[in-house]
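A short write-up of the structure that comes next.
For this depiction, one protein chain was excluded, whereas all remaining protein chains were kept in their positions.
We just call them A, B and C in the order they show up, numbering each chain from 1.
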Amino acid sequence: MRNLTYAEALSEGLVQAMEQDPAIFVTGIAVDYSSGIFGTTVEALRRFGPSRVFDAPAMENALTGIAIGAAAMGKRPVVVHPRNDFMFLAFDQLINLAAKWRYMYGGRAGRVPVVVRAVVGKGWGQGATHSQSLHATLAHFPGLKVVLPALPADAKGLTLAALQDDGPVVILEHRSLFGLSGPVPEEPVPTPLGVANVVRAGTDVTVVAASLMVVEALRAAAELEKEGVSVEVVDIRSVRPLDEATILASVRKTGRLLVADTSWELYGVSSEVAALAAERAFADLKGPVRRLALANCPAPVSAPLEAAFYPKASTIATAVLSMLRRTAGPLGGIDPADDFKGPY
Amino acid sequence: MRNLTYAEALSEGLVQAMEQDPAIFVTGIAVDYSSGIFGTTVEALRRFGPSRVFDAPAMENALTGIAIGAAAMGKRPVVVHPRNDFMFLAFDQLINLAAKWRYMYGGRAGRVPVVVRAVVGKGWGQGATHSQSLHATLAHFPGLKVVLPALPADAKGLTLAALQDDGPVVILEHRSLFGLSGPVPEEPVPTPLGVANVVRAGTDVTVVAASLMVVEALRAAAELEKEGVSVEVVDIRSVRPLDEATILASVRKTGRLLVADTSWELYGVSSEVAALAAERAFADLKGPVRRLALANCPAPVSAPLEAAFYPKASTIATAVLSMLRRTAGPLGGIDPADDFKGPY
Amino acid sequence: MHSPTIETRRRLYQSVLRLRRTEERLAALYRDQEMRTPTHFGVGQEAVAAGVCEALDAQDVVYSHHRCHNHYLARGGSVFALAAELYGRDEGCSRGRGGSVHLTGPDHGFMISSAILGQTIAVATGSALAFKMDGVPRVAVAFFGDAACEEGIFYESLNYAATHGLPVLLVCENNLYSTESPLQVRQPSGTQLCERAAAFKLRAEQVDGNDVFAVHQAASRLLDGVRQGRGPAFLECMTYRWLEHVGPCFDHEMNRSYRSREELEAWMERCPLRRAGDALLAQGAATRDELEAWRVDVDHEVEEAVARAKAGSWPEPESLFDNVY
Partner (left out) sequence: MHSPTIETRRRLYQSVLRLRRTEERLAALYRDQEMRTPTHFGVGQEAVAAGVCEALDAQDVVYSHHRCHNHYLARGGSVFALAAELYGRDEGCSRGRGGSVHLTGPDHGFMISSAILGQTIAVATGSALAFKMDGVPRVAVAFFGDAACEEGIFYESLNYAATHGLPVLLVCENNLYSTESPLQVRQPSGTQLCERAAAFKLRAEQVDGNDVFAVHQAASRLLDGVRQGRGPAFLECMTYRWLEHVGPCFDHEMNRSYRSREELEAWMERCPLRRAGDALLAQGAATRDELEAWRVDVDHEVEEAVARAKAGSWPEPESLFDNVY
């Protein structure tokens, strides 16, 4: 299978979906720029033109409502936010209307298949308002589906699945992953929504990770293998619906669970997955579950503070070793150098 | 100590705080009506007049920003939402600005002591957009404090504490509790923010409950006592900061944990508290933790569906018994009749 | 132009009549506390819904807000499905999942109503976007109140609709109050909502919202422009709500003093039903006997519908999880 970057995979998924379904259109700030959302909408614009890929003013709430209204008439709008932090402004339409639409009208008003693509920022001084990840916040509410592709294949596959789904789906794409390469099938193969993925098999510890933390977990697992520790890495992929079965199967197998998330701990993914294990796989747990998440403060800007703020591969590896009551040697070497140069 | 209703206690807390601090003012839709937010702003209006208690247009986002701007100039605004569901529209100001203000400006821009009071609805066909409780959603984000008074004394005490705190605080008041009576000190005694409360001591099972579920848990505990089961009920009171110490002490004592929340399970309070126990009190747990929350769907309207949607005292009691591997007799009798007649 | 035929005028009257009699009957039944759903009755404001909806075509779509019964009914909704929804029955238009504020009836061009102020203004704009993209001659209409014009989403939608020249008609029912708040505490003095809409380059008109013929004529005129591709339009209908904001009572029954009984009575003098009837009689377009016969017919429809609704079935608890995703 050929390799694509995450960005190329997002683009290919979008283009193939648009080929299959003429009802799909793409809008949002900057979707028709030459830079096209880090390149992910450029090909769609080239292929399908400005009638299907077009810019929008800065009006997050109404734009989401507009997408809902178009969806109610048979369209499949894709609304893109260059940063998901702007979506707070659209929460009312998304949570109070799109998520509830099918249910609240007793199934009689049809469905509103709006897809929201939103980019999660990280680092390079983006600061507190441009680097949050709203996945748990959104996924608290029934009616939405919320997915986070980590690997290029899922960047494409989840895009395809979202654009075939009949309900509202939010795709949170991590900015730090856009350059990541990996195998991606050429055919339009959707990644089913609501299904986690065991991306690395192991026997000693289960690490359930979301988004960028999957890549960090894989890096940690590779290093830990050298130490004789076998780590199973589960890419959560979908935070609503949550694939409880895959997670529980892994936890029951290894008996140890670490959850690594790209957002905060309180009321986040790391707590949810930990609670799931404690409720449904309790008898198989060999020790306490562990949660790894952002430091409990808004995102700072200055580089040394950012370094302290974000968990990474070495943090995961250290935590895994401590769960096994082993002390860690110096692990910082496994963290890649931060050579990000923008555009942020 | 004399008894007050929850509504009276909210009112008294507000009035006493306003007496102490002339910088406090109250605004929001309907605060100056004769019905005054279920009676809770009537006395404040009578005492302090329309210069300190005044209506607002329907403009949730800007109004929150306006409160922030007034707070930055030394005021202590109280913004009231007749339903907290309307707050989605204000999330940007609340989460992207108020919560981050002190941190993001390095402590150099002072603080913005905005207090948001918002009512949580339940039942009587209020439906999916008027009966959510956004506490976990808000509490995911560092910088906010989020509290949920359950007992009248805390309705007053948390109001006082919020109005003495220097940062933004959200108080979520449960509509079903407004008529509840209980002892309330006459003096202005604040309930410290971030401190849970063991409202009933017990030895067999810990029930950590939020808001209305505290009352349901107490009812369940009273019934279970007759069955020889000793339930400790912890009123969580504050969901950010979360009082981990009190919760953990109780779990370590009883070895069993049930968490009962007024919102959904996924990424909610029930998962957070369960995760806390599984991470930090694992060795003391005698069995799996249990979570009780709303059914995993938007709130329906029709009465029999509402009945199936909401957990209540009998649900808690049944769950506790099953955690102890005991079968439950008919417990429905402990649930109070629903005689709500409005105003909703 | 648009001088309505006698047939149209008779239909307009009949529509107002049907709305009035239905809402009055529902309000009476609501007092029994068997309809457990917060309800905003539209008594007194019928001419807006009746006048605008008569000017629509079958393929047009209507969106509404919390005070939605009139729009639902004027757009052809059945009294039975509405009443069943209020009674929480499975036969309700939203199967007892939505309640009074969340109605739907796509089969007759009523998409949805919603309880969050301003929400459906954007949604209607989005449906209009779909129509424009498809090049179909359909129009989307949003009904909303004066308070929705305080929400930012209204202006975001105006700006978008005008920028893209979308076929949407935005109808504001200005009844002077938001719950118990009069206009002057919510808008600068001298405010003309039409001036605001015009500043966004919409064609904008204000009309007597208690005159069903005037509403119909203004709506038809604006809709002509919308259909001709001249972009969105705004229609402000000045009217008045007779009952309390939410619930079936008169404010004076509840001892509320935010507005005076005199003010109410002055507006009741301008009753849209009586005015439409008087006009028909004066023009010889209908006889007193006809008006009376129509009333009897409507009452019959309503009585039969509410009885059937009340006898409807409760949703099964097992159906709680239907239609979540």
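Things worth noting here:
Convention: a residue touches a chain if its C-beta (ideal position, glycine included) is under 8 Å from a C-beta of that chain, and two chains touch if they have at least 3 such contacts.
All values derive from a computational prediction rather than experimental measurement.
Interface note for the absent chain: among B:G167, B:P190 or B:G268, the touching residue is B:G167. The missing chain, though absent from the display, is touched by one residue of A:R76, A:K100, A:R117 or A:H130; that residue is A:H130. Residue in contact with the omitted chain (choice from C:R25, C:R186, C:H216 or C:R241): C:R186. For the options C:G152, C:G225 or C:P317, the residue in contact with the chain missing from this view is C:G152.
As for the chain not pictured, it touches subunit A at residues 29-30, 33-34, 55, 57-62, 85-86, 89, 124-130, 295-298, 300-305, 307-309, 341-344. Counting the whole complex, the residues of subunit B in touch with the unshown chain are 25, 51, 56-57, 59, 61-75, 77, 92-93, 96-97, 101-110, 142-143, 145, 166-167, 241. Contact between subunit C and the absent chain runs through residues 150-156, 159, 162-163, 185-192, 195-196, 198-201, 231.
Throughout what follows, only the chains that are shown with their structure count from here on.
On a Cα centroid basis, the chain most remote from subunit B in this structure is C. When every chain is represented by the mean of its C-alpha atoms, the one lying closest to the mean of all protein C-alpha atoms is B. Centroids built from CA atoms put subunit B at 30 Å from subunit A.
The distance from the centre of subunit B to the centre of subunit C, each centre being the mean of the chain's C-alpha atoms, comes to 36 Å.
Chain contacts: subunit A has residues 61, 92, 96-97, 103-104, 142-143 touching two or more partner chains. The residues of subunit C that reach two or more other chains are 92, 94-98, 102, 114, 116, 152, 324, listed in rising order.
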